[in-house]
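What you see is the complex with one protein chain gone and the rest in place.
Our next item is subunit A:
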Amino acid sequence: MSENPSTTSAGETSMDRRRRTKLRLNASMVIGAVLIFVIVALALVSFVWTPYDPSVVDPVARLQAASPEHLFGTDKFGRDTLTWIMYGARITLMVGIVAVGIAVLIGTPIGIIAAVFAQYPWGVWLSAVIMRANDILLAFPALLLAIVFAAVYQPGTGPAMVAVGIAAIPGFARVARSGTMQVLGSEYVRAAKASNRSAPAIAIVHVLPNIAGMVIVQASVAFAISVLAEAGLSFLGLGTQAPVPSWGRMLQESQQFLSTQPELALWPGLFIALAVLGFNLLGDGLRDRFDPKMEARGNG
């Protein structure tokens, strides 16, 4: 049976589809992108300018509410909350980038290799071993891994990032594997084989570009998870250490003033929520664009 019966209809339907998916560049994607832009902008501006120096302690101005001088108020040492939020955005983004980077760079090749091996009679068991090892990793909670890392090394941003990254590997491996299997079954890969292309060349030239969409979607969701994980780890004291500003630690420090100065918890909490929401919305929007199943929906 032909793999893709709906495609016989016409070239222009696929163009229609493309246009339609573009129209669906929908609200969720736009909102997500805007939120992320705001956070990235905060982080970038913090390199050039912040309202105050984050490390300057001002006992006179401690625990102030929002005012023209301190838009978001101040903490127990009189440090400006807005400044800390801006600095915190750096850590948040860095953790996300490094953790997702680790996961993409390790997970994606694992998935592709597993799928390619599975094609050969000699590679079926090898592929199975890779994927089962992957499943074992999947069963390991990121937080537990981070606690182990913090215990073995020192608690800090570095080990936290690596732990979160490693925990995200299995997701990428699975997405890459299923995407690769789809691509390898396609006629254009058969054509490439008939053109004498080697397996590595096919993996790079055909598989990678065609699974990129799925990997990007996964990356944006993983980014949201790692932002949350970093905040959680810092909250527990296993992530970013004082005096480096971090949203998770701000949240933790605000606990003791929750009844008197709830604003202190509000700002870091709000920004964590916005960052996570932003990446999740972006992921949803991207999925609409890249997921073949969603694409097929509008096919006439």
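Simple rule for what comes next: a residue touches a chain if its C-beta (ideal position, glycine included) is under 8 Å from a C-beta of that chain, and two chains touch if they have at least 3 such contacts; residues count from 1.
Here is the rule we use: contacts and distances are computed from a predicted model.
Comparing "Peptide/nickel transport system ATP-binding protein", "Cation/acetate symporter", "3-isopropylmalate dehydratase large subunit" or "Ferredoxin oxidoreductase" against the UniProt entry of the hidden chain yields the protein name "Peptide/nickel transport system ATP-binding protein". Looking at subunit A, the residues touching the absent chain are 1-16, 18-20, 23, 186-188, 190-198, 201, 205-206, 209-210, 298, 300.
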